[in-house]
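Before any comments, here is the structure.
Certain chains of the assembly are absent from this excerpt, and the rest are unmoved.
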Amino acid sequence: MPAKLARPSAETLAAGTRQGLTPAELARIVEILGREPGELELGLFALNWSEHCSYKSSKHFLRKLPSESPRVLQGPGENAGVIQLDDELAVAFKVESHNHPSAVEPFNGAATGIGGIIRDILGMGARPIALLDSLRFGEPNVGAHRNTPVLDLLRGVVAGIAHYGNCVGVPTVGGELYFDDAYADDPLVNVLCVGLLHQRGERGLQPYGAVASGVGNVILLVGASTGRDGIHGATFASEELVGEKEAKRPNVQVGDPFKAKLLIEATLEACNVGARRAVPLRGQAQDLPLLIGLQDLGAGGLSTALPEMAARGGVGIELQLEKIPLRTRPMTPYEILLSESQERMVLCVPTGSELRFSRIFHKWGLEAAVIGRVIAEKSFIIRQEQHLLAQVPIEGLAGGPPPPDCALAAPDVVGAGLVPALASPAPASPQPAWEKPADWQARLLALLAAPGIGSRRPIYQQYDHTVQINTVVGPGAGDAAVLRIKDTPYGLVLTIDGNGRYGALDPYQGGAIAVCEAARNLVAVGAEPLGITDGLNFADPNDPEVYWAFAQAIQGLADAAQALEIPFVSGNVSFYNQSVRRKIPPTPIVGMVGLLRDINKRVPMGFQAPGDLIYRIGRARGGIGGSEFLKLFYGRGEAFVPNASPLLDKVELAFESRLLQAMRALAQQGLIRSAHDISEGGLLVTLAESALAGGRGAELDLDGRSEAELFGEWQSRFIVSVAPEAADSVARLLGERELPWACLGRVVPEPLLSLIGAHDHHHTSLHLDELRQAHEQALEGFFA
Amino acid sequence: MSGYLVKVLVEPRPGLLDPEGQAIERAIQELGLPEAHETSVGKLISFKLPGGSLEEVRERANWIGQKLLANPVIERFSLEVEAL
Amino acid sequence: MRAAVIVLPGSNCDHDAFYVLSQVLGVPTDLLWHEDVGAHGHTPLLQYDLIILPGGFSYGDYLRAGAIARFSPAILALSDYLARGCGLVLGICNGFQILTEAGLLPGALARNITRQFICQTVRLRVENADTPLTSALQTGEEIELPIAHDQGRYVVAPNGLAELKRNRQVLLTYAGENPNGSEEAIAGICDPKRRVFGLMPHPERNTELLLGNGDGLRLLRGLKQT
């Protein structure tokens, strides 16, 4: 029987539309309430049902992502995913985007992005131990002027991440950076935080969660006081940045990393983590009961956090607005409820324990206020003094809006709408000679010095990456970061990856490759991949081509994760990354966490000893489409299709899986001395990077290789170095697993990268100093 | 010497969180002025210019203030030009 | 020997110092909340032979690094500790900044000349091995330690520099590149009595071979031996 159609009044329609609610959603609201909503109630629905908070356009697709493995303690749906390492240890991790705030105010936007993801990890009761940042900007095009808009953004974002991360004492151990004009109006700032959970008392390894339960229990708001910051940030994140950023100004949130640091320590004390400290701080509260649940305040502030906690616990919450400590007065109920003031958390604690919990926060100089109680009626009830301001069924808020009907359509030419270069005619310049690598030295040096490939030192030097004394392999030193876990033999291995150019050419491949590439980074170090967190950055989902690309990318992510047997445990979706001028290409970003059971068995990236043999393992053939090489020398890496070969090579997932297993076996058996996956820049760049990292030269026989072989970026390949004694074992292992490989040359004592001609034995070489200089200078001028 | 002294005062926009101002206020209060309030921290940038008309100098300084010295998203500025 | 690591609001290398002292050096160590130092002349600080002021951003580094922290009870108690006892005080990074702000070490730490935070491993020259902190090293030798700071440019009044040199108070200088623009490349100093030490580099970040070459341990071991 069709449900009776509720009809919102003209007044409700007008007010709701102003808040971004659709007529269908407004009808549903009236149906849920059985009456017209009040102003505050409309605001609650607008926030809870925004794309950012409800995932209304993406939920359906996200279910395709595999999320199970015996190690998963917490899959998608919580503040962060949690993976178990052993009986006593687990890691929590998640990616968060802060694209729109960073576009408006790069420094504070990026800084509060770090604050937000750290609180997500804290929400699981985990101590944050590492950060990674994934950044996308327009082409820097540095000329005489150092104050280009792109460089201002880049500098602001990096300074913001440094400001916040350094101050809270969480090392930023890795990240990635791409430049492409498609991101000129919509930079992407995705950040990943990892936290460590120890087993504790009765709770064991069970992570905390965003839950409220037990009628009569207390809702405690802790941290900073509430001001008029970022009202409507969540709906803002769900809108295009329309030309004039002026209008968005009141939304800017300013972070206070000092308070964030205090909040971390106080919250962990409240989670009983302090008890596991070797020597507890004096004055620490004793006999603390267990917390029931906790939740960070992010997008939507209290208006979304509380219904979420109540929904999880199957209860209701009654909130007393006048109990909330305010920074600015007066504030309307609407402003208090929707405020996105940073550095706040909500705790649900047992009745009678509120003073003991509050004392912890007071000791750290933070606010702690009892703002409400758990009630049996499954409603979100908001009162100010004795006035009832809102009463909304929790299910209605947290259950999300009726699914929107976004259409989905494949474009005529894949990528045409997404990459402007594809639509334009081929350049008039003569057809490039794909066969002969003309002057490899000049090309290699130019690639190493390209902003897309060169050293990221000017960035990571601004990040404290050694605090907490766990960083064994830091930024710039390997394919993935390696952290030791104190008092264990373990290494935690972390990476974040995603190439939007591949996403533009083929969104399915963009997704699949991002998973494979991240896994390769972990496996290169010798680690076992354990779990994925993803950041899905797309344009407007109401655009059928964008929506199609989104669906494709998810399928690619899901298929690859299935094939490699790595679960997704958390993630983030950011839509509306587009301006009137352009859309970003589909940019799925994958963060991955892996484990080295014995940190001493980690495999370095650099060549180690003269005489070692250099092998290329993996797929032997592929094209040059989508490469940095095409972009740099032909200005259209996204698009150029020589001889109609495919835009982008496809990754073969079964092959990839075999390759990764073989690589792990090689590492475990100690058969390889170094490993580095072949990615952006192709074979020669990879060889040069291994030479630079190890400070050793190499002599290579690459005679007669085409430019596609030297500079193509096709998938599923590694460069490894092997001691001569191990050569037979390596060959046997690869043979048994039917994996192609080739010996390219050997490591030499001289600091030279040399190519030998097979026929005339003519050496052409480059000194490592020259390579290093090119590599190091790539971004230097950007920060001067 | 003739010329001008330009002083640009850049302050956080009212209403935005000013953690530095808060921290300093607390320190001032604890150090013996418990009644101190409305503490704010601004940046005062001053520079000299050799010549031109007062009007012109003011106009260009205003432009520099907008373009470079203050970030309008989070800050506001005020300007003083003195003839030397 | 007993050591205390002072925990100030915003300290973020307190756990690191605690771990290294207790686990790597094997010194019984307490983490001491900065307000738990007692009142009215009674100070539990006296029960410790070594007080560490760890790195971090005490009070958010607002105003200037160390400017607000110098008024914390634990820091105010240090003068008394130094007057009455014979223990040593080591300030690392933010701890060094606090010690100069408090006037327990001469000079000041200004913003890096690069106007950026710098995190990297640097080479340092040992200028005076004749102090408790540097006793396990040789004058003139070079060691490697990480730095991670935004305000590390050591500045001292002109006459102050002559005095530092006369008293041989300079312990470490940056060898090769001077990353933050410090006067005379100064990276670490002590007071004339060799009881208060301030270092911008982080010895506690390089005490295990997994994380570096262990030079930080050679430095800290000096304190244990005295």
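Labels for the chains are A, B and C, by order of writing; each one numbers its residues from 1.
Going forward, a contact is a pair of C-beta atoms (placed from the backbone, for glycine too) under 8 Å apart; a residue touches a chain by one contact, two chains touch by 3 or more.
Predicted model, so just to flag it, every value in this text is computed and none were measured.
J.: Give me the full-complex composition, label by label, with copy numbers.
T.: A x1, B x2, C x1
The criterion applied here is as follows: only the chains that are shown with their structure count from here on.
J.: Counting C-beta pairs in contact, does A-C beat B-C or the other way around?
T.: If we tally the contacting C-beta pairs, A-C comes out ahead.
J.: For subunit B and subunit C, let me know how many angstrom lie between their CA-based centres, rounded off.
T.: Computed value for the inter-centroid distance: 35 Å.
J.: Counting only residues that touch at least two other chains, what does the list for subunit B look like?
T.: Within subunit B, the residues that touch at least two other chains are 19, 23.
J.: Touching at least two other chains at once: which residues of subunit C meet that condition?
T.: Residues 59-60, 62 of subunit C touch two or more partner chains.
J.: Looking at the complex, which residues from subunit B come into contact with subunit A?
T.: Those residues of subunit B that touch subunit A are 12, 15-19, 23, 71-74.
J.: Per the contact definition, I'd like the list of subunit A residues that touch subunit B in the complex.
T.: 104-105, 108, 224, 227-229, 245, 249-250, 252-256, 258-259, 327-328, 341-342
J.: Provide the residue numbers of subunit C that touch subunit B in the complex, in ascending order.
T.: Touching subunit B from subunit C are residues 59-60, 62-63, 67-68, 71.
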